[in-house]
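Removed: one protein chain of the complex. Kept in place: all other protein chains.
Then we have chain A:
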Amino acid sequence: MDVTDLTALLLRRIPVRPLVVTVPGGTGARLRVERLIRTRGWYPAASPAEANLLVVAGPATGEPADAVEHVWEQLPAPRARAAVLDPGHADGELAAAEATLRDAFRQRRPAPDSVHGGAEPEMAGRGEDRDGLTLDQLHVPLGPVLPGWPAGLVVRTVLQGDVLQEAEVDTPGLAEAGGRTWWWGEGPGPPGRRRAARHLDTAATLLSIAGDDRAAVAARRLRDGVLTGLAAAEVARPLHQWARRVRRSPLLRWSLAGVGAVPADAAPPPELAGDALARLRRHATAAEAALDRFDQDVPLPDWAEQAQWTVEALPWLLRGSELALARLTVASLDPDLEALAAREVAGA
């Protein structure tokens, strides 16, 4: 056996670590991709450094497409990418990308030696801050390529230490999504199921950011069961078990209580009131309540209104919070920007 074969042999055995990027209009593709990743036993990556497969869910154009290219340059070899536009093609795209990843000949193609030419970035400037320490100000954008982050949301922050001093919200690429919204309009199945699935989806994202991976995977499995048409009786037992565990967990209470608390005088939509813990518990309870009306034509919550409020509230809500708490806050609010774009298209 020569050495070439040894590299190929190792490539056939490496675990696949996908980094999933969702762009506006890609919710349906993301849900399918997440389900396939779970059933194939792949473990999602949290950053390009630990990923070897870049999966783009949805039609990437404009600024989100630039961000995707940027991240692709940061992926070390061996690497492969898949673009999933249509949920129906997800399985084939992922299989093709995996084949590329495990093909020694294609992986040996030389990558550019230096990703960035150019000069080193400048040193950070200092500024006044809350604690009077005059620390360096770093401009750190959050999104659009960030696991567990709403599709199409960019928060441009000014950080001093790990405290967000300023936050500015931007929503690039929404216009290109063309008003397609999965949860609200074009998704398959009766609204009752989509409603329950969206509660589970938001809870799963928040749980994964909070570090409770087991509960997050359980929530995703339930969500996929709901969307693929499992009978309500079949879902009921695991759903109640999951909801009970999420509501009772002392660790979640400790890490989420008081995070992203919205004062009552900010007049939030009732679904978003309180702190991250209250929102998580409300999602668990709402998913259970939706169980009885799975296959009925229930009215869907006004997700566009919630997203609108969140986009307007995020700058003041995030100011003064720590970086990790900011990510938890955004995950707990989980604005559906596609619904927002759809409303604007419908209104125009």
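The working rule: contacts are C-beta pairs under 8 Å (C-beta built on N, C-alpha and C of every residue); 3 or more make two chains touch, one makes a residue touch a chain; residues count from 1.
The rule we apply is simple: contacts and distances are computed from a predicted model.
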Complex minus one chain; that chain's UniProt name from "ABC-2 type transport system permease protein", "NADH-quinone oxidoreductase subunit", "Anti-sigma regulatory factor" or "Probable sugar-binding periplasmic protein" is "NADH-quinone oxidoreductase subunit"
From the listed residues A:26, A:44, A:143 or A:225, report the one that touches the chain absent from this view.
A:143
Looking beyond the chains shown, say which of A:133, A:267 or A:346 touches the absent one.
A:133
Among A:96, A:124 or A:267, contact with the omitted chain is made only by A:124
Just checking the interface: what residues of chain A touch the absent partner chain?
3, 6-7, 10, 47-49, 64, 66-68, 70-71, 73-74, 76-78, 104, 107-117, 120-124, 126, 131, 133, 135-146, 149, 154, 160-162, 255, 322, 324-325
